[in-house]
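Missing here is one protein chain; the remaining ones are kept as they sit in the complex.
Chain naming follows the written order as A and B, and within any one chain the residues start at number 1.
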Amino acid sequence: MLTRKRRRLGAKIAVLAGLCVGAAFAGLPVVWMLSTSFKTNGEVFQVPPRLITENFSFDAYKVILADATQLRFFINSYIVALSVTVLTLFVAILAAYGFSRYNFPLKRSVNAVIVTVQAVPPITLVIPYFGLVVALGLYNTYPGLILTHMVFTLPYAIIMMTAYFNTLPRELDESVKVDGASSWTALWRILVPISVPGLVAVGVYTFMISWNEYLFALTLTRTDDMRTVPIGIQLLMGQHSYEWNQMMAMSILGSIPVLVLFLLFQRRFIGGLTSGAVKS
Amino acid sequence: METAKLDPAASPGAAKSASESSAGRRRRTRPFPVQGVVPYGYLSPTLILIFVLMIIPIAMVVSYSFKDNVIVEQNPVFAGLANYTTVLTDPDFLAALKNTFIFITVSTVAHLGLGLAFATMLNTPLLGGVTKAIFRIVYILPWLFTVAVIAVIWRLMLDPSGVVNYILTTIGVMREEVTWLSEPNTALWALTFINIWAGFPFFMISILAGLQGISPVLYEAASVDGASTFRQFRNVTLPQLKPVLLSMAVLDLIWTSQQFALIWMTTGGGPLNATEMLSTYTYKQAFSSYEFATASAAAVIVLLLTMILAFFYVRLQKER
Partner (left out) sequence: MTGGSTRLQGRTRRLLGVMAVAMIGATAVGCGSGSGASAGSSGDGTVTLEFAQWWAPELPAGSFDKLMSEFTAQNPKIKVKLLSGPYASTKQQLVAGAASRTLPDVVGLDGAWVSDFAKQGAIADLSALMAAAKYDSSQLASQIQIKGKTYMIPVVNFVYPLFVNNDLLAKAGVKTPPSTRTEFLEAAKKVSALGGNVKGWALPLDTAVPNGVQNDVMSWLWASGGSMLTKDGKPDLTGPGVKSTVEYVKSLNDAGVIAPGALTMKEQDKVEKFSTGQVGMVIDSLAHIGLIKKNNPKLDFTVVPIPAEDAYTGKRGIPYASWGIGVAESSEHKAEAFKLVQFLMDKKANAQLSTLANGFPGNKTAEPDFSTSDPLFKTAFDIYKAGYPANEFVGLPKSEDLMRSFDEQLQLALTGKQSVDDALNKAQQAWAPVL
């Protein structure tokens, strides 16, 4: 009994130690980022490096938060990422329902196309894409960016949602259909409400992809009133010098919404992934 | 469960994995003409979006790749496979191919390895829920930052006079400062390390989700048989996780091969092409050499290579 307890304690310490090493790997760069955001630019390369310097201040944050252009980047990112999330979920639910509950000619091919699409390297598309978006009148607009992000978030969302719907017994929608409801009603009244964990998982994933997307956000926008946070951070890199503290402050501020999202939904997020990923 | 009684054909179909569905049978039971188009109706938003914003640009890239001096010349001529020959015989392209291979395989192996290790530790019954929740948040941190920031923070830390060198020389691991990102021998590994740091949380979370989906009954059975923790891991955890691990691996290979911004903002493909990847090669061809035709040919080759990965992914999806 005693040895078992002791072994348990040993295992516990080993796991804790392992977790701490991992946490250092994951967390220390972020600590350094935080520390840099409180320094003045001159102190960034101070030797020896210090976590907290004499000139510790929130000035960088004040500068960012007082700057209407920078705030606009945040608003743009919210608009784009939230729209992408809502629209991706909507479109993916429909497509996943189609895949999960119907059989139709070309089903395999269509599925293969959608899966394959997520393997298309964005960089290969930038050249024609730019011309296309301009021709469609979507250059430097929210819809242009939103639709573009959707093309890259949809495949994974559809795959995950199809897998999720596949775990839900078919009797569920059949039972309401027998009562005379359409497949549409069955989908929205029955399947969607019980799929919330899966939707949360896909939603968080989609939001993060869109919030952090860089290449197209840079290429498809050209005025400050359309640019998003990642581009805003890059603008602070300037051509000639780095505004280290402001860049770091802006990244910290930029990561807060994603962190909050994760904190709020982490259980459901992991739960959603569980049912989507494993049970299928 | 009235359905089962009324429509007996449906239930065995539902019991099966639904993708091999029973809709064919249901079509017989519900012979509305509209049934045939219903699935297409549900799929139409997806299909239109993908057609307009994905298939069309891909077709454009493919057509560019067969022309000579496209975009730069007003009237490009058909060039056959000339652009492909140019790309495939370019030593820089071959170097990029090799670097990309190293970069994506090492990243993927590390992502899954770290993901599995961290997820297993986070799933342990030995620790309390709050402790685990705190660690979970710390572990997720790298995922919260956009690639521009990741590039900047690591450039700052890996600077010759940055904090990493300071710590390593102070504690005596190294005698001299190393210019991590500017040394041809270390640049690719430093870059891969950054990518590992930036990417592991998603895989960790996915694997954690997978672990939580394994029925405790399996472990109980194993421990009744007297299996050690390690044997439980090998005989229960790994086989159960195999589908998740496999599709995560293929997804990661695909995603990592698409990495561009991180490389561009840290090393730009240098020093001495040590970190040149297929993505940076393509970008340079287009935006610095104005060789849009060879850039397109390179893009098509990259596309074909990733299609191979996608093929495996599709097969994995089907097997599941």
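Everything below uses one rule, namely that contacts are C-beta pairs under 8 Å (C-beta built on N, C-alpha and C of every residue); 3 or more make two chains touch, one makes a residue touch a chain.
These numbers were taken from a predicted model, which means no experiment stands behind them.
Asker: Which one touches the absent chain: A:A26, A:I64 or A:I127?
Answerer: A:I127
Asker: Taking the full complex into account, find the residue in A:F25, A:F45 or A:Y78 that is in contact with the omitted chain.
Answerer: Residue touching the chain left out of view: A:F45.
Asker: Hey, which of A:A119, A:L235, A:L253 or A:L273 is the one touching the hidden chain?
Answerer: Of the listed residues, the one touching the omitted chain is A:L235.
Asker: Which residue among A:L19, A:M33, A:L147 or A:V258 touches the omitted chain?
Answerer: A:L147
Asker: In the full complex, which bits of subunit A touch the chain not displayed? Write them out.
Answerer: Spelled out for subunit A, the touching residues are 41-42, 44-45, 47, 94, 126-127, 130-131, 134-141, 143, 147, 179-185, 218-219, 222-224, 231, 234-235, 237-242.
Asker: Name, in rising order, the residues on subunit B that touch the hidden chain in the full complex.
Answerer: 32, 34, 37-38, 41-42, 44-45, 48-49, 52, 71-72, 74, 159-161, 177, 179, 181-184, 187, 264, 266-273, 284, 286-290, 292
The rule we apply is simple: only the chains that are shown with their structure count from here on.
Asker: Where the CA atoms of subunit A average out and where those of subunit B average out, how many Å apart are those spots?
Answerer: 14
Asker: For a test of understanding, state which residues of subunit B touch subunit A in their complex under the given definition.
Answerer: It is residues 1-4, 6-7, 10-11, 13-14, 17-19, 21-24, 27, 36, 38-43, 45-47, 49-50, 52-54, 56-58, 60-61, 64, 71, 114, 117-118, 121-122, 124, 126-127, 133, 135-149, 152-154, 156-157, 159, 161-163, 166, 170, 197, 200-202, 205-206, 208-210, 212-214, 229, 240, 243-244, 247, 251, 254, 257-258, 260-261, 265, 278-279, 282-283, 286, 292, 295-296, 299-300, 302-303, 306-307, 309-310, 313-314, 317, 320 of subunit B that touch subunit A.
Asker: Contact residues on subunit A for subunit B in the complex?
Answerer: Touch residues, subunit A against subunit B: 8, 11-12, 15-16, 18-19, 22-23, 25-27, 29-30, 32-33, 36, 44-45, 47-49, 91-92, 94-95, 97-104, 107, 110-129, 131-132, 136, 147-148, 150-151, 154, 156, 158-159, 162-163, 165-166, 169-171, 174-175, 178, 183, 201, 205, 208, 211-212, 214-215, 229-231, 233-234, 237, 242, 244, 247-248, 251, 254-255, 258-259, 262-263, 266, 269-275, 277-280.
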